[in-house]
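Omission of a single protein chain aside, the complex is shown with its protein chains in their original locations.
The block that comes next holds chain A.
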Amino acid sequence: MTIRNVRDHGQRYRPRMACLKKVETVVLEMQDPKTGVKSQTQRLVITTIPHAITGEDIVAWIANRLKIDASEAQAMGTMMVAFGYIYPLQDHKRLIIKPDTSLYRFQTPYFWPAQQWPVEDTDYAIYLAKRNIRKKGMLELYEQEEYNNLYKWMNHKWDFIVMQAKEQYRAGKERKKPDRVVFDCQERAYWVVHRPPPGTVSAMDHGLDRMVDPNLEEKKTPDYYRRIIMFTQQCIMRPRVKSSVSIGALVKYTATYKEHDPFLNSCLPSNPWLTDDITYWNLNMPNVETPTKMRVERWTFSFGELLADPRGRDDFRLFLKKEFSGENLAFWEGCEDLKWGAAETMKEKAQQIYKTFLARGAPRWINIDGKTMDITVKGLAHPHRYVLDAAQTHIYMLMKKDSYGRYLKSPVFKETQKKAAAPDAHRFSETQLEQNSKRRRPSLSPITLKQQEEEQKAKLAASGPVDITQVMSKLEKKQRK
C-alpha cells in the first residue's frame, strides 16, 4: 500500500478515506510477531484457531505505541474494527472494541477496505446464496430482505450467481476445517462492514462520490505551459512579506482580541449560553444608546472595527460633523451602498454620488487627487459596482490616517468612553439559573429589527427638535433634489 505517485491527489477508489493509509501502517505494526499484540489460540469444540487477540491487549498496545490515554485508544480500536481491519469473534455484528477479554482477529489483506476493487452487489448476492445453500434458514431477517431484493433486480444473472455460489461452496468444503472456519469468519466480517445490519453506523458511509477525478493528468500542450508560466510569473512579482512580520501580526491580533474572546475570557455581565440571561445581548444591540466599555475598546483596535460597528460609526459621524468633514464618511457610505446594492438602481446611485461629491462645485465635495478623480469620472461613463473603488480607497485611507487618530483623542470619543456601561458580573444561584432557563424567549428576527429601525428614523426625521445641524442636512437634501 505505498503511495504510487508523488502528486497523488488522494485515494484511487475510496474517496474521503485518506486515513486508511495511516491505519494500515499501524495495523501492520500490530501484527509484528515480536513487537505487536500478543496472540493466543481460540478453542472451538475440537479445533483450535491460532492468532486470536483480546480487546484489552489491543487497547493497551495502541495506548502504549501512540502515547495516548485509554479512552482515545479505545476509540481508535473501534475505528479499526469499524473499517474492518480487525474483526470480533464473538458478537460479530457489533463493530466496536471491548476492552476486556473478548477475542478479535486480524482481517486478511484481501478483505481490507483500501483494496482497489469496489464492493459489488453481485458478490454480496453470491455470498448470501452460498450461505443459503449451506444451511437453509441461516440468513438473518435483514439479510433475507436484502437477498429477496437482489433476487428481484438481479434476476437476469441469477443463474450465474447460483452457479458461483455452488462453486465457492464446493471449493470451501475441500479446505481443512480450521482454514474453512477462519475464512468463513473473515468473509462474514467483511460483509458486516460493507453491508451493515440496520441500526449500525457504517464506517464505509463516506458521503457523496467526487465528480471529477483530480488524478486525471491534464494534457501537456504548449498552452498548458504558457498558462503555468504566466501564473508563476505573476506569483513571483507579487510582493511577499517576511514571515516574522506576517506571523508576528497574527500573534499580535490574537493577543489583542484575547480579552474579547468569549471562549478565553468570561464576558460581562454573563454569557447568555451559560446563564440563560440575555442582558449581554440587550446591552450589545447594534444601535444601542450606551455601548459597553468592551465594545468601545474594540473601536480603538482598528479603523475597520470602528466602521463595522453601527454604533461606532454613528459616534464617528458625530465627531466628523463637529469638524465639518462629514462628507468623507457620507461618500464612503455611498460607495458601499453602490457596491452591495441592487443592480437596477446602480446607475442613478452613481449619478447621485457624482453630483453630490465629485462634480465641480458639488455641495459635499470630497478632496481626492487629480489622477483618482480622472479615473473615477471616466469610469462613471459606464458605471458598474466597483467604479468608485479607487476613490473609496483614497477616502478610506484619508479617514484612517487622519480623522481616526484625531477622533480617538477627541472630546466626543472621550465622552462616549466615560459614559460607556460596565455592567457587574452576574452571580446567579442554582434556583435563579433554573428560573432563567424557564424564561427563555425567542429573539426578535433581524428583519423585524430592521423595520423598527427604519420606522424610528422616519419618526425622528418627521418630528425632531430643530437644531442647526438638522437644518443644514435638510438644506443639503433640498439642494440634492
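The rule is simple: contacts are C-beta pairs under 8 Å (C-beta built on N, C-alpha and C of every residue); 3 or more make two chains touch, one makes a residue touch a chain; residues count from 1.
Following the convention adopted for this analysis, contacts and distances are computed from a predicted model.
The chain that is not shown, which UniProt protein name from "Superoxide dismutase", "Sorting nexin 5", "Guanine nucleotide-binding protein G(I)/G(S)/G(T) subunit beta-3-like" or "Trafficking protein particle complex subunit" does it carry?
"Guanine nucleotide-binding protein G(I)/G(S)/G(T) subunit beta-3-like"
Of A:264, A:359 or A:461, which residue touches the hidden chain?
Of these options, the touching residue for the absent chain is A:264.
Consider the whole complex, including the chain that is not shown, and state which of A:70, A:163, A:229 or A:461 touches that chain.
A:229
To test your reading of the contact rule: which positions on chain A touch the chain that is missing from view?
Residues of chain A in touch with the missing chain: 8-11, 15-19, 22-23, 26, 66, 68, 72, 75-76, 79, 201, 205, 208, 210-214, 216, 218, 220-222, 225-226, 228-229, 231-233, 235-236, 238, 240-251, 253-258, 260-264, 267, 271-274, 276, 278, 281, 284, 304, 340-344, 386, 389, 440-443, 445-447, 449-450.
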